[in-house]
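Only one protein chain is missing from this complex, and each of the others stays in its spot.
By letter and in written order, the chains are A, B and C; residue numbering begins at 1 in each of them.
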């Protein structure tokens, strides 16, 4: 396992910056996601305009992986339709499970492509996928 | 382990003869002894005359070792006082535990001295001592 | 013909590299516990030497490896009995704990006053006493199905005992005393028609015949590792997911929780809900290795071979006039277990005498006192076979039997 491939510049920045970590006023959707075994606990908030995710944010505690993964996801889905967002979730989960490996396909995942190798750290996979599962719960 | 030292002529005879295996009429003492784990189950009956064990017998089921040991014990205690019988019990148990090894001492145990080596067969010790424990329960 | 060579296979089992009382060890007490092949012994050692950690609890390498190996063992069990998912596979200590789990959790929750629990008179104590306790605590009724003279459960006994009052039936797939393979398909069908759940005690069947829990449609199926070449201290509870999901936890503590508050707790999803505290990872890994071994030989082959051994043994025994056999005569209804008595000789003496010939058999009530009382026998001797036994083992066993009466002073 190469720590460099996990704790990348991007993860560090997302983890530290917290630009998506805030409360939305009157969100349309609010969903809590948690990993009881490791204590990661996030609340995802969405503002919808029809079918479009107009704004999104999160609050809560967790490790760098879960915080960065959540932040990167939010960057990705803002302005997308709910269906497009759900497609992203499937693509992301497919990448984690190594079912999707085509570079072209994965590029659509933006920053979160850096989590591609998290399956080399099985104990941390749960951290990486937490927010994506939470989004799925929230909108489907 | 040498089978010859356990299944001796004497054991065989006591097991087969059944001369002490019968019911007494109106026994003064009647005590059941059993080994739940192997199913040995005997009932010891005594007829007392004052302090003297005038007659004794047993009924029940069990393996050759327990049946013979019971029969040999009965031969030994008939006509003895209760205290003498209890002394025999202690001597017998001492022999089994290898605490008493003096030949002279052990001779007083009559036929049952053949059970001296039963401790080489730990699974059968319980069978050998059953009736002796039962006698102790019955009279003390 | 057989696709394996029992003589060669026996070499995998180091226990046979020794003499007992100056004779080669002939181990015919497989119904009590089985021996381990090098493949299992070495796996346990490998785990201990390279991969031991506390699973599900850490982010470091050893914990991750232990988690993977534990989960992998569970996958093997799942495939072995064809469960739908590993959520339906709970690791326990042994069959006894599996049955207690069902009794304490399912029984205490779902059995109500005047409900009926049906078991067979031939059950092992582990499949009797937990139900006595449920019946007593809940004012329910514990009913017995009795056997015919060949140790089988007659169809009309099934039909008269399993009724609309029955809420639970618990039955051994194979009797550990008689070797009878019970008609569990019929029992399960009847019980399901009447709305009862069925627990199958597979302690004696799982090691010896191919078990498919979905095909049988069993609601619960339980067994022990140590009777199928695996270590002691590991057992299995299979349960249908819908049932397990609705059951309260049994043992509580570490790892089976979601959130714990001062006065309350919420519980982890299946299968973790039922696995409290640090599990026996090396036991699970040993069980996985045992399953690999059994599958490399093939369960159908094992069953066929044991039938051959039983037939071979029975033919010889039936020639000896003073030996009496319990259980079905029909080979298709029995597994590799022969319970017998010898005229005028108590079973304990049989066992001790056979031991001096290097032959290990059990004697006693085999944890089935109600059956013994029903058969009006104080005890029996029992020979039980497994894949490493050979024709020569049986010959030696028969030779020993023929000598028993002599030792007790009866002309043969």
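Quick note on the criterion: a residue touches a chain if its C-beta (ideal position, glycine included) is under 8 Å from a C-beta of that chain, and two chains touch if they have at least 3 such contacts.
No experiment lies behind these values; they were computed from the predicted model shown.
Contacts of the undisplayed chain with the visible chains, over the whole complex, involve A, B, C. Note on the undisplayed chain: of the listed residues C:283, C:328 or C:378, the one touching it is C:283. Set against the missing chain, the residues C:183, C:233 or C:409 yield one that touches it, C:233. The chain that is not drawn here is touched, among residues A:13, A:28, A:55 or A:84, by A:13.
Remark: the residues of subunit A touching the chain excluded from display are 1, 3, 6-7, 9, 12-13, 15-16, 37-41, 61-65, 67, 121, 123-124, 127.
Seen from subunit C, the chain kept out of the figure touches residues 14-15, 17-18, 20-21, 25, 27, 29, 32-33, 35-36, 41, 44-45, 48-50, 52-54, 57-63, 93-97, 99-100, 104, 121, 124-130, 132-133, 135, 142, 144, 224, 226, 231-234, 251-255, 257, 259-265, 276-283, 348, 351-352, 354-355, 359-364, 367, 369-370, 373. Touch with the hidden chain on the side of subunit B covers residues 36-37, 121-124.
In this text, only the chains that are shown with their structure count from here on.
No other pair of chains has as many C-beta pairs in contact as B-C. Each chain gets a centre from the mean of its Cα atoms; for subunit A and subunit C, those two points are 47 Å apart. Separating the centre of subunit A from that of subunit B, both taken as means of CA atoms, is a distance of 80 Å.
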